[in-house]
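Sharing a structure with you now.
As you look at this complex, bear in mind that one protein chain is not there, while each of the others sits in place.
In order of appearance the chains are A, B and C, and numbering begins at 1 in each one.
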Amino acid sequence: MQQWLGMPIDAAAHGAEIDQMTVVMHWIMLILFIGWGLFFTYAIIRFRRTKSVRADYAGVKSHFSSYVEGAVAVVEAILIIGFAVPLWAKRVNAFPPEGESTVVRVVAEQFAWNAHYPGADGVFGKTDIKLVSAENPLGLDRSDPAAKDDITTINQLTLPVNKPVIVYLSSKDVIHSFGITYLRVKQDAIPGEQIPVWFTPTKTNEQIREELTKPYSIKGQTVSVGRAVNRLAFFEYKDKSGEVIVTAGGFIGEPEVQKLMEAGIDEVVVTKDHSTMVAMQEYKDADGNIVVEKGGRLSDDVVLKLVAMGITEVLAAPDTPLEIACAQLCGLGHYRMRGFVTIQTEEQYKAWLAEEASYLTQ
Amino acid sequence: MANVATAHHDTAHHQEEELGFWRKYVFSIDHKVIGLQYMFTALVFLFLGFTLMMLMRWQLAYPGEPLPGEIFIGLPAVIGVALLLIGRWQRKLTSLIGMIFLGLAGLVWYMVTDEVLMPGGVMLPELYNSFGAMHGTIMVFLGVVPLAVGAFGNYLVPLQIGAPDMAFPKLNATSYWSYFLGGVTMLVSFFVPGGAANSGWTSYAPLSVIATQGQTLWLIGMIFLITSSLLGSVNFIVTIIQLRAAGMTFMRLPFFVWAQFITSFLLLLAFPPLEAAGIMQLLDRVVGTSFFMPSGLVVSGQALPYAGGGSPLLWQHLFWFLAHPEVYVLILPAMGIVAEVIANNTRKPLWGYKSMVYAAIFLGFMSFIVWAHHMFMTGMGTVISTFFQTTTMIISIPSVIILTALVISLWGGSIRFSVPMLFALAFLPMFGIGGLTGLPLGLAPTDIHLHDTYYVIGHFHYVVAPGTIFALFAGLYYWFPKVTGRQMNETLGRIHFIGSFICMNVIFMPMFIQGLAGVSRRLYDGGAQYSHAQGVLYLNEVMSVGAWALGVFQLFFIFNFFWSIKKGKEAKENPWDATTLEWATPTPPPHGNFLTLPEVHRGPYEYSVPGHDRDFVPQHVDGQLRSTKTQKV
Amino acid sequence: MQIPYTVTARPDTGVYNAKLGVWLFLASEVMLFGALFSSYILLRVGAPTWPHGYELLNVPLATFNTVVLITSSITMVMSWASLMVKDFRKYRIYMGSTFLLGLVFLIVKAFEYGAKFGLGIYPAENTFYAIYFTLTGLHGLHVVGGMIVNAYFWGPGSKMWHTDPVRFTNRVEVAGLYWHFVDLVWIFLFPSLYLL
Partner (left out) sequence: MDQTQTIDFKKHVRTYIAVFVALMALTVVTVAVSYLHLPITAAVVVALIIAGVKGSLVASYFMHLISERKLIYWTLALTFIFFLALMLLPLGSESDKIVN
């Protein structure tokens, strides 16, 4: 049923429990609905005026329905006691010891996610709103010894796999919501408060990409000529005299649009932006040189090359599968308040930290 | 009966000579006229709220593509012109509404040609947010509640309980005009710099406090609307308790009246906290207090000039303290209408009337202590979340009881599939879907994944749109003959029903799929940016087309409605062979409703009483019956 | 057609319409002030430090105002009682003094506010003053409302005494219920803002 519900892949230790509970609930809902539905349908068919001329004053005599209602109550009680409360308790009480987990501060703002790593000393440096600036969105006070080694990033949360993560969540301006679909995490970031969230990633980005790999159509997009300005042509277009107006991959500017219209072409196929996807297998052209290697971006020219080779569908996956989606209306940029999460192996993560630290020293 | 009726008629004429046009139609204190004022105003607002959404659905389906304004202006414009045509050889009213629709067209035109908010016809995020907020506000506070309570309640409650009018007629008029002012304020807010309020219908602080001018007008408008509801609810409660006709005991009240009664209590006791909150937010915005503003806010690099020390969650508590009862305000009258229509069209008493009444009372009571299920993600500990999860699950039981009773009432009936009945029947499974999907939201762990996704949007639209809106349509078709003395056209009605039914599901079913996939709500581009949304993105276009189609199908209703006012086929005094008191007055009922106050001898739904030749026994008709009990419980 | 029970009580409920009406209205008022009190508590509990009312506000003045308001309550109830015994002259006196006491209350309040504004202290100062001004301000508006009603029943409205005494007495009773409620709110407002 999970697939059937279209629940997205889950990359966190606690995800399975939530999904399982969601599935259970939907089964119950389905059963109830079908139950009532059948009775309902049968009743309106059987007791339509033409069939049953005079109604029966008393109607149903049995009290079966009371049992149904009782059953619903019992089931709900079980759901609360058996699932809801213990699961929630795990989320908000059973925090792992900080020593054994990755600890990060995340401060939301319109419209970005600022991550703050305590660095080698494991202590967060002081922050002060007076120091807030474009370069220093957190207002981190570098003069504070504890702050010297602190690492800060924007819209990028890098985490090691299979190790609990504790995020201390807050906001600088309005209420945001820290939602990571694949990690089954969601928590409002409320100004003036610092709320802890914890989870344990179980899959690295590579693994998630593998899971998400599927045949991906790189066909172009058909638009009316009017809308084709400043886009790249997907096919070659000729006018009546057979003269090329624009080549496949060629740029369509105002003049081209004019010509196309004169040529009586009102719809053209232009390249669609596939650059958020990466190829998940290597593609070679006829004479064996690589068009795109595994993990390579599907940029416009790659796509055009592939199409030229007659390939319209490639094995691909999103380049950045894990996203922080802001799940609370926070202003005009709410829809694009997107951060990225990169789950890495312990080694990669250490390397990353080291690299970031090296920037600090210079 | 007949001669009484004629007697009524001449009193009616007598009345009309007395009062001039203004006193009679505009500043009337007759509950029926006020009810109609509420109805037309609310219907127009419903349409506006819908229009805003049709515009938004374009942006959702084709993000960033210029919006074909002509088409969207066209819909209200066509309606307006058509109504003017109908109005030419009909009453002033129709022409008036026609002009109002042209006004709406003008409003749409103003917005889609606004170069600031819609450069090159492309809707900016600000505008999208503002439409979203106003869609919610208009639908809830200016559309459905005024229609369900203000219109249906005002027109029918006094009739159904056998009263000459509301207890406080002048107060009644006041509450309409207060509502009207609130509506005007909201409309004006579309024209101020930055456009109307754009912080969601929930107006969460601090966002709403630092938002553009529209928010201030939103708050002022809300204060008018709240005042209106408070006055109205006092009036309803007093009317129902004090003005019941002789013999109309509480257990003989039609379920619709019970629904209105409980609804009034919800409005009376849940609205004041939002009024207080509204005042505080107004102060935060205007005089710079910090009720909802914590210390140390930095917006785009600038520290805000607020003393701080406030709490953003305070607003949420006060808002949801109203807004959860509010959602039951949206559904209870709908259930009431559906109950009336089902009893009448199954030709049998409601099954388990008493348990329905008790369930409804319990529902009303519980609805005051579940509100924080909207706030699970604000950092709740185990204890308090357990409390609210439990109350939330408990409150679903009475709904189950009511719905079950309604479904079982069909059993053994002799069902007439009249247009009102079609809408009423459709209400049941639709509310079922909406209600059941409320359950996973009501449990915090599952809410983690679903909170603020389209799953929520799907959930509540199934209860309010194919739920409440359908129930309201049922009511409009059902009581139309009572008000106008004419029937609405069956065929057009059926087309309207089928069309709306299909479209509603095409619009709202995909929302669950998107929600489960994790697509957030209130996204300007419908989630186009997010990789987890790619798989379900195509649904946006499907839903949008559904919404526009729904809009087109409403034409059948609107034209049918106004056409039938004068041209519909004549209706009998009691066209549906109904038992309740509103059908015991002539059509349309004169000022004062009854010549002699009726006396009630039995329960509201004495249909197909064994040992009676006719298959219905009106409440006011005297004569011994084998069973005067409402029915077995 | 006449609306029943505008004057006499409905046998089975035992009240006349306006009385039930005003009690319901007061119920909603309870929730209105309740919300503000709730906000007050929440803000105070949440605040790192919160001043004691008596450190910032003028307790003697407020005490005086409490006395004034309580007195106005008893004059109000006396005015009604006088009507019960058909003593219109006394009614006029009591109702008049109720109005005047209300006026005194407002004037004192005006001085209190004036003093604060004089020091450049406005609601925006901090959450304490925000809630103080909001609660007392809203209460003040209620006093004004009550005074308008009382003035009406003292002056023009009182004509009804000669045409329909019973109904007029009811009206005064209802006005009284409202006035006492305003007093009652102050009784809770006073300690929570000034004395704690």
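The working rule: a residue touches a chain if its C-beta (ideal position, glycine included) is under 8 Å from a C-beta of that chain, and two chains touch if they have at least 3 such contacts.
This is a predicted model, so every value here is computed, not measured.
Looking at the complete complex, one finds that the omitted chain is in touch with A, B, C. Touch with the chain that is not drawn comes from one residue among B:F40, B:F387 or B:F417, which is B:F387. Looking at B:L269, B:M511 or B:A533, the residue that reaches the missing chain in the full complex is B:L269.
Screening B:P63, B:G162 or B:G379 for touch with the missing chain picks out B:G379.
Checked against the full complex, the one of C:V7, C:L103, C:M160 or C:L177 touching the unshown chain is C:L177.
Although one chain is not displayed, chain A still touches it through residues 92, 95, 166, 193, 195-196, 198.
In the full complex, chain B touches the omitted chain through residues 241, 265, 269, 273, 311, 313-314, 317, 321, 365, 368-369, 372, 375, 379-384, 387.
Residue-level contact of chain C with the missing chain is found at 13-15, 20, 23-24, 27, 30-31, 34-35, 37-38, 41-42, 45-46, 52, 54, 59, 63, 66-67, 70-71, 73-74, 76-78, 81, 84-87, 176-177, 180-181, 183-184, 187-188, 190-192, 194-196.
Basically, only the chains that are shown with their structure count from here on.
Taken pairwise by the contact criterion, the protein chains link up end to end in a single open path, with no chain closing the loop.
Centres computed as Cα averages put chain A at a distance of 35 Å from chain B. Spacing of chain A relative to chain C, judged by their CA centroids, is 56 angstrom. Listed for chain A are no residues, as none touches two or more other chains.
Across the interface of their complex, chain B is touched by residues 1-5, 10, 13, 15-17, 20-21, 24-25, 27-29, 31-36, 38-39, 42-43, 46-47, 122-127, 130-131, 134, 138 of chain C.
Across the complex, chain C is touched by residues 163-165, 167-169, 230, 233-235, 237-238, 241-243, 268-273, 275-277, 279-280, 283, 287-291, 306-307, 309-311, 314, 317-318, 321, 592-595, 597 of chain B.
Of all residues in chain A, only 5-8, 17-19, 21-22, 25-26, 28-29, 32-33, 36-37, 39-40, 43-44, 47-49, 52-61, 65, 68-69, 72-73, 76-77, 79-80, 83-85, 87-89, 91-93, 109-110, 129-130, 132-134, 139, 172-175, 177, 179, 181-182, 184-188, 190-193, 195, 227, 276, 318, 320-321, 323, 325-336, 338 touch chain B in the complex they form.
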